[in-house]
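To start, the structure under review is shown below, and the notes come after it.
Complex shown without one protein chain; remaining protein chains in place.
The chains carry the letters A, B and C, assigned in the order they are written, with residues numbered from 1 in each.
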Amino acid sequence: MVTSWLKERPLLNDMLVSLLAVFAAFVVGAGLLVLAGADPLVAYRPLLLGAFSSRYGITETLVKATPLLLVGLGIAVAFRGGILNIGAEGQLIVGTIATTWVVLAFKGLPGPLLLLLALAAGFLGGALWGAVPGVLKAKIGANEILITIMMNQIAALLLGFLIRGPMIDAEEVAYGTGYPQSALIPEGSWLLRLPQTRLHAGLLLALLAAFLVYVFLWRTTLGYQIRVVGTNPQAARYGGISVARNLIIATCISSGLAGLAGMIEVTGVHHRLLDGISAGYGFTAIVVALFGKLHPLGIIPASFLFGALLVGADMMQRTVGIPAGLVNSIQGLVVVFVVSTEIWQRRRA
Amino acid sequence: GPTPVPTAAPVVVTKEVPVVVTATPAPTKPAKVFKVALILPSTMDDLAWSQSMYQGVKKVKEEMGPAMEFTVSENLYKIVDAGAAIRDYAGKGYDLVIAHGSQYQTVVRDIAREFPKTSFAYGTGFQTGPNIFAYDPQAQQGGYMLGMLAAGMTKSGKVGIVGPVKGGDAIKYNEGFKQGVAAINPKVIVLETYTGSFAEFVKAKEMAATHMDAGADVLTGTAQQSVSITKAAAERKGVYMLCSDMDQSKLAPDTVLASQIYQWDEVVRRMITLNKSGILGGERLVLDFSGGKLQLVYNPKLEGNIPKDLKDKVEKAKQDIISGKLEIKLP
Amino acid sequence: MVEQLLAQGFIIGVLATSIRLTAPMLFAALGEMFAERAGVLNLGVEGIMLMGAYFAFWASFTSESPWLGLVAGMAIGGLMGLGMAFISVNLRANQGISGIGIYLLGWGLSSLFFRLTFGAISGVAGFQPVNIPILSAIPVLGPVLFQHNVVVYIALLLVPLSYVVLFKTTFGLSLRAVGENPEAADTMGIQVYLIQYVCVILGGILAGLAGAFLTVGQMNMFVDNITAGRGFIAIALVYFGRWSPYGILAGSFLFSIVDALQMWMQVIGFGVPYEVLVMQPYILTVLVLALAVGRSGGPAALSKPYVRGGT
Partner (left out) sequence: MTPHDEPPRNPIAPTAAIPCATGRDQTVQFLEMKGITKRFPGVLANDHVDFQVRSGEIHALLGENGAGKTTLMRILYGLYQPDEGKIAINGKAVTIRSPREATALGISMVHQHFMLVPPLTVAENVILGLKSTREPWLNLGEAQERIAELGRCYGLRVDPRARVWQLSVGEQQRVEIIKALYRRAELLILDEPTAVLTPQEVQEFFTILRQMARQGQAIIFISHKLHEVTALSDRVTVLRDGQVVGTMLTSATDRQRLAQMMVGREISFQRYKDPVNKGEVALELQGVWAQGDKGLPALKGVSLTVSQGEILGLAGVAGNGQRELAEVIAGLRPATQGKVVVGQKDVTNRSPAEIIAQGMSYVPEERMRVGTIVDFSVAENAILETHGQAPLARGWFLDYQAIGRYAEKLIADFDVKTPSQDTPVRHLSGGNVQKLILARELSRSPRLLVAAQPTRGLDVGATEYIQKRLVEQRSKGTAILLISEDLDEVLALSDRVAVMYEGQVVGVMPTSEASVEELGLLMAGVKKQLPA
């Protein structure tokens, strides 16, 4: 019957299950909406269609999906190497710092060159921040979860310190507002944008990264080694594969991608360094990566889905004027329901 | 026993807003309805920065009635989310989009460029644009007067500031406060600390406690977390709290001595008028005592405790500030 | 400045503050320790704390009894623990994600309910500090240890209690076995799922208590996102304390004392930028972890759902 028919079509099965889960989450959410005195049918229209109905919705979805995709890819690489990288948030922030600093330091250079510099800076900045837990785990087996949680806080405070002190916008000081933010980066280093929207070329970069990560993990010897280390370190040592070396490489690539996301947020969206520049992408991306089954081909749609969910939720809050808390609740419900139904999905290796 | 719940107004409004919008969906709205959107960094009931502006706009809305439409998005401290909201409102054809925080300056500038027919506003700030208003509360003025009060009222000779982060509104206020203290009694020590966030309520309260352990008997502070300071002060005997942004005496009737409050409704009214007369921006709207957009209110319950001469000095300073005789310099 | 640092008042202040800061961390971390010892990683602590915080506030506000507040906080915490247990034990969901889901849900619901029931910030009486007779009179030690509210004492007593439960009772033995090797435990006739349920629910109750402490034991009010990340720190402290009650006590006290210290350093007014001071507890934790703690495996079956007969 149906179930057996679906068994032959695992992918369809998975998608159906996920959709049902999301639906269930919305049903429960409807209860909350009524509680908040809003009409679910009115509220859900923007949540569901908002992301796709308008040019605005679509582009904003992609704007949010871009960093989610990059960070999600990074988290997948770390995961495959046996590391749970909770630190993407901090690595992304350091990425934004490094990018802004380099771009402002070399204002003079022509745009394209500046962008290349920014690219390198963002990646390296993130990678360096991630290298700390990576090396500590590889060399003395320190627990990466704990260290990355702490380093997230440190990164946020570091950002605050820099934009209030060393990197603060001269104009702000001159006027005396002293609002903590860096100077604008030169227009030359801004990523191309679709007019009237915030959609920027960073998306293409992220998609390219997805392809490269796929090739790296499944088509290169280094990727193979990282997967072995992540799945069975003992077998890796036995097979002559250095565990420490690959752990460090995996974390650096992972955090580098997070840093890259930071670079794209600066050159594509904000054009300067600000407080709260990351919007919690580092955490959402963990969910995205696991939704995407730690596989680029899964993470791409997952990041779009979550981008859409975030945008739709914002629009729901605006059009219906419900409290912000309700939006978090519904997002939480979606995550919980979808992950709870994994058991009815095909298990991937 | 528990202190009574203050006005439940926000609840009413959050419920009322959808009705308005659903009644008249964005695109097909009658020409004369003036549409205002408000972006708040924290919640509309934070008893501080956000709530003060929210109530300002609400006041105007009540005056204009159906001629005005008003939507609010809260908790958008993160610029990315705020940017999305601002852009969405602009796209929906709102006439005035108020992004209530200095951090929104960049996004506002970006978006304003693409929606030349919409008025945008943000603050604290000074950089305007053809369709950007910047409003600029001179928080240091009230800070100065409250500082004078602090210096006059302290018995221990120590007063404490618990700040959120060192920037924007906060430093202007704190700067004025310190100068006010010095004006009354240079010997009074001002303890100044920052939690590193606008919303570290627990830390803010512990810091306030630390100040009092260190001997401070008059406290002050800004941003939404200032409720923690008020609460902490309320739990000790003989400690006064001086508020900015909003009057928190409802929360601690026996502790909040005086507050500097912002008359946002004036600002909003002004921007609407300008917009209707075709001026979409370019003006820096200053909130200060001379314009009456900043005000000093005493807590009637405690007003009596303030020595006459101190109160006169404060009153004099206020007049000098209004007349321009006294200007509080910022570093 | 230096003499200020050495002043008795200063030391007492730092220690007293740090003990207040420790309490919520202890509740949450000890709870998480039980869940993880039984093999379930609950990343949703932050969300559960927030729910506990709200319901404790609501209950003590309406009933005017902080005790009922604590009970309400623990109740809702246990309820959310039950949910987490069902998701991760029966549905075998990825514990990393489901935890984050619980966190979002808890945060959202707490601020939503607050908006609907109160709509504006207000306060409750909460627990008042009780000076333990005689003891509280002891110089230094008195103000530091014996002038807190009752919940703080509960938190401190919970440490030896957890140690005894974990290492001196049949239940403790069973739960350690479940976390290390559920298959072996199962073949020995231990009800693996039951144990995991009990531990995750217990973890939820304690997380709820941690949140309740914030609203009725420390802040005496509720505000959106009052926990500000303490739930995640608590999880970190479980690793820091190597899944042992005393280790966790040491960790959370160390963390809090440095936090209290930096507050005082700000008050005294050092030249150092305050961000650097605020960073201290986090930096310190990383250092201690890097230099001292080193390899800490943790329960072998942590976050691996158990199914009889493999697959």
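By definition in this document, contacts are C-beta pairs under 8 Å (C-beta built on N, C-alpha and C of every residue); 3 or more make two chains touch, one makes a residue touch a chain.
Small disclaimer: the values here were computed from a predicted structure and weren't measured.
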Let's see if you follow the contact definition: name the visible chains touching the chain that is missing. A, C
Option touching the unshown chain, where C:D186, C:D224 or C:E275 are the choices: C:D186
Please pick, from C:F10, C:Y197, C:Y239 or C:F255, the residue that touches the omitted chain in the full complex. C:Y197
What residue numbers in subunit A mark contact with the hidden partner chain? 219-222, 224-225, 227-228, 231-232, 234-235, 237-242, 349
Touching the hidden chain in the full complex, which residues of subunit C are there? Just list them. 89-90, 168-174, 176-177, 180-181, 183-194, 197, 300, 308-309
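By our rule, only the chains that are shown with their structure count from here on.
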Taking each chain's centre as the mean position of its Cα atoms, how many Å separate subunit B from subunit C? 34
Where subunit A and subunit B are represented by their mean Cα positions, the distance between them in whole Å: 34
Using the touch definition from the top, which residues of subunit C touch two or more other chains? 111, 115-116, 224, 275, 278
Of all the residues in subunit B, which ones touch at least 2 other chains? 14, 43, 75, 166, 196
Spell out the residues on subunit B that touch subunit C in their complex, using ranges where they run on. 1-11, 14, 42-43, 45-47, 75, 160, 166, 191-197, 199-203, 205-207, 209-211, 213-214, 224, 227-228, 231, 234-235, 251-252
What residues of subunit B sit close enough to touch subunit A in their complex? 14-15, 17-18, 21-22, 37, 43, 71-75, 77-81, 83-85, 87-89, 91, 102-103, 105-107, 110, 114, 124-127, 136, 165-168, 171-172, 196, 330-331
Taking the touch rule as given, give the residues of subunit C at its contact with subunit B in the complex, in rising order. 9, 13, 16-17, 20-21, 60-61, 64, 111, 115-116, 118-125, 214, 218-221, 223-228, 230, 259-260, 263-264, 266-269, 274-275, 278
